[in-house]
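The complex appears here minus one protein chain, its other protein chains still in place.
Up next, subunit A:
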Amino acid sequence: MNTELLGIIATYLLTLAIAIPLGKYLAKVFAGEKVWTDFLKPIENGIFKLSGINPKEEMNWKQHLKALLTINLVWLVYGFFVLLYQDKLPLNPDGNPGMSPDLSFNTVISFVVNCNLQHYSGESGVSYLTQHFVLMFLQFVSCATGIAAAVVLFKAFRDKTSAKLGNFWDFFVKSITRLLLPLSLVVALVLAFNGTPTSYEGKDQFISVQGDTVNVSRGPAAGFIAIKHLGTNGGGWFGVNSAHPLENPSYLTAVVELFAQVVIPIAMVIAFGYFIRRKKLAWMIFGVMTIGMLLLLIPTLSSELGGSPAIAKMGISQTTGAMEGKEVRFGPALSAYWSTVTTIISTGSVNSMHDSTMPLTGVWQLLGMMINSFYGGCGVGILNYFIYLIIAVFISGLMVGRTPEFLGHKVEAREIKIAALVTLLSPFLILAGTAIASYVFTNYGEAAWAVQPKNWLNNPGFHGFSEMLYEMTSSNANNGSGFEGLGDNNVFWNVATGFVLMLGRFLPIIGPIAIAGLLGAKKHIPESAGTLKTDTLTFSLMTFAVIVVLNALSYFPALALGPLAEYFTMLK
């Protein structure tokens, strides 16, 4: 087998080997059991004391949501103003300007919701102060928010009946102190010793071998890049993200960055099983997610390793695969794997330019984001999957003529209504958003915005449509990757995606927590011969079918107009 494919397999197995024990560890941390990191308790107690928080105060699901939404609001306001006035604040050695209000609005939302869309470019659009005190800060806390929300859901199913679901601040702070911060330190040090800069020096200048004057953007990037992946945020220090040679210097760092973005989402699934004492259910969920990933990865590999048909026609040798927008040190295979995991998990970091990938690869990237729960983002992946589970429970219940129930709690009209609303929200935001963008592009091409609509697209025809579809899909999935040719730093895209980002983040958190809270408080029904078991192979297949059917019905027409149409025209 060739070294490039071997590299992918090794990377995945390494991730799994660490994710499983990490999942068990997380279950213990959040259950308050003894773990080896308990020596950090004094730090946590200090944080709670300074913040006036009693971590033992139990909350119900509504109080959890109130706490979550309040602190997110604080971050929005804080980040917005700091980005706006970054030019007047210290730690700006390159003298970069302040953000326009619409860009600041978009940027702060995008980092608060764990998306990192980045309508600015890292080298010229932000200062070291905002990179650290706004963006990196939000990378930590947005991920911890997702994990804490998932733990609330876990808690609802741990005991037979319970309205008391632990303390939000406790889960949130522990996600940082026991998981994100220590792991980030390790990853940051690996990056630092493999070439990623860590110092606060500004731009450097040198004369190249051929005599050109070259300016080099730098900065304390290693710590940022670590949490960008561990927290499934994806926002890069530099404009081209992890394709940049300082952001991702070698094959080894690429393996580490890939590990970092996949490990916590898998660990959370394992943690779910241990936490609610139903390991089999967790393994079934893991199985469905893994099969889903493979079904997206294998065709992606096939289309990227096959190379570009148009360039093949010119007679060029593409022995390793398609190379436009890719880096030699990673090669097409690892870049294909990266494009799959970064879209199924809501990271959105890239090591190759998705805009230049093959048309069918675009289909798999888009589908990964539309489904958004094959592993999924930190914490929120399992919340998204939970919605699919509830719908599968409901449909199976109807099919066999029994009252649907999940883990001993009756699933009734109210829960189904919430699940249906959350499910319908995604296609609504993506399709209506793309439709509006297309309408503006065709009818208001001359609008006097920073980028005129007629100049939005970097590619003509079907591919241009895909650029707009991708941007809306990525925003709704809180993914953050893009078909970056799109001229998105203007008032339309900044504001439109800003709203899509917020709705696409908070409703899919509020929905599952409300359902879990409602179910958890219901009387527990003991298991009987009539119970629909959710940890069986049959039920897993059912869930998988629900995921496929819902997404195919919602998105096939849009995919047909964009990447699929481009694929068929290239066959000619």
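Definition applied: a residue touches a chain if its C-beta (ideal position, glycine included) is under 8 Å from a C-beta of that chain, and two chains touch if they have at least 3 such contacts; residues count from 1.
Going forward, contacts and distances are computed from a predicted model.
For the chain of the complex excluded from view, the name given in UniProt is "Potassium-transporting ATPase KdpC subunit" [choices: "Amino acid/amide ABC transporter membrane protein 1 (HAAT family)", "Phosphate transport system permease protein PstA", "Sulfate adenylyltransferase subunit 2" or "Potassium-transporting ATPase KdpC subunit"].
Looking at A:Ser124, A:Thr161 or A:Thr442, the residue that reaches the missing chain in the full complex is A:Ser124.
Of the listed residues A:Ser162, A:Gln318, A:Ser438 or A:Gln452, the one in contact with the hidden chain in the full complex is A:Gln318.
Only one residue from A:Val328, A:Ala448 or A:Ala529 touches the chain missing from this view: A:Val328. Checked against the full complex, the one of A:Leu89, A:Leu181, A:Leu425 or A:Ala450 touching the unshown chain is A:Leu181.
Not every partner is drawn; the one left out touches subunit A at residues 3-4, 6-7, 10, 47, 50-53, 66-67, 70-71, 73-75, 78, 121, 123-124, 132-133, 136-137, 140-141, 169, 173, 176, 181, 184-185, 188-189, 192-193, 195, 197-201, 203-204, 206-210, 212, 214-218, 220, 222-224, 238-240, 243-246, 249-252, 254-255, 307-311, 314-331, 334, 350-353, 355-359, 458-463, 466, 483-485, 566, 569-570.
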